[in-house]
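Take a look at the following structure, please.
Every protein chain of the complex appears in place save one, which is left out.
Now for chain A:
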Amino acid sequence: MAATSASGGAGCFPRPPPSGGEHGFVLGVQEKKQDEEGQCFLDGMDLLKDATENKRFLPTGLQGVDALLGGGLRQGQLTEITGQSSSGKTQVCLCSASHVAARQLGVVMYLDTSNSFSPSRIARIVDGFPISLVREPKNVRLERVMSSIICKSVFDIFDLFEVLHQLELSLKSKVNNGGNKICLLIIDSISSILAPINGGKYPRGRSMMISVAMILKKLAYEHNLSVLVTNHMVAGNGAPKPALGESWKTVPHVRLVISRERGSKICAATVLKHTLLVFA
């Protein structure tokens, strides 16, 4: 599977819907289940077909990061970026959002918890794109790109549940619409929402964290969303480690650590965990 998608960015352009697909596959896995009554499981070939047709790699726009991720942020998966404060996590998010929107892959939903969504930064990123991608004047492109990035501020866990619920409703009602489908969900950062309720004597906080994880993965799977979350680093024994502890560790499909030397412009990314790639 990795081989088919290793072509990277080229595989990420919107494909025309398959002509007269047998099972209406373009509508996602969920539809298929209902079409064929009595059959509520998928075999390996179905999965492979779904993976190659619906689970595209969305480019982050950063060549190095895309290469590390085997092509980009995969739809249907949850990718986590973690790093120290001011290591460039938000920049990766803003950059991915603008690239995905610029290539007309779909709508980007950006949930912002730390007032760090910066429209002017996105405008500058978009302005720097080569114009050859789509032939249109820069200001038209800017408006088009920025209109397909939707931002919402979220400040506590209950807000987050509410927003995800609404999102699910609107995704469900849009299944047959096809048009401007949301393809990338960014939460920057998930840990600042989870930190106040996590740990100590509150087991409820932990279970809320796990339900957020479940909802995110469900959305990703059923609606072919690529979910990108950012996480903090906390001081561990010796070296800093990603926050949110052991039970969160199993949640993301891909974990990426980024770091930046103080006073330097260069950020370095390291893969901690990846479900597709093998590291020798």
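FYI, a residue touches a chain if its C-beta (ideal position, glycine included) is under 8 Å from a C-beta of that chain, and two chains touch if they have at least 3 such contacts; residues count from 1.
What we mean here is this: contacts and distances are computed from a predicted model.
When the unshown chain is looked up in UniProt, the name that turns up among "Actin-related protein 2/3 complex subunit 5", "Rab5-like GTPase", "DNA repair protein RAD51 homolog 3" or "Mitochondrial import inner membrane translocase subunit" is "DNA repair protein RAD51 homolog 3".
From the options A:48, A:169, A:214 or A:277, the residue with contact to the unseen chain in the full assembly is A:169. One of A:65, A:78, A:105 or A:193 touches the chain omitted from the figure, and that residue is A:193. Within the set A:51, A:234 or A:276, the residue that contacts the chain not displayed is A:234.
The chain not shown here is touched by just one of A:60, A:77, A:113 or A:224, and that residue is A:113. Those residues of chain A that touch the chain absent from the view are 84-86, 90-91, 94, 107, 109-110, 113-123, 142-143, 146-153, 155-156, 163, 165-167, 169-170, 172-174, 177, 180, 182, 189, 191-193, 195-200, 232-235, 240, 243, 263, 265.
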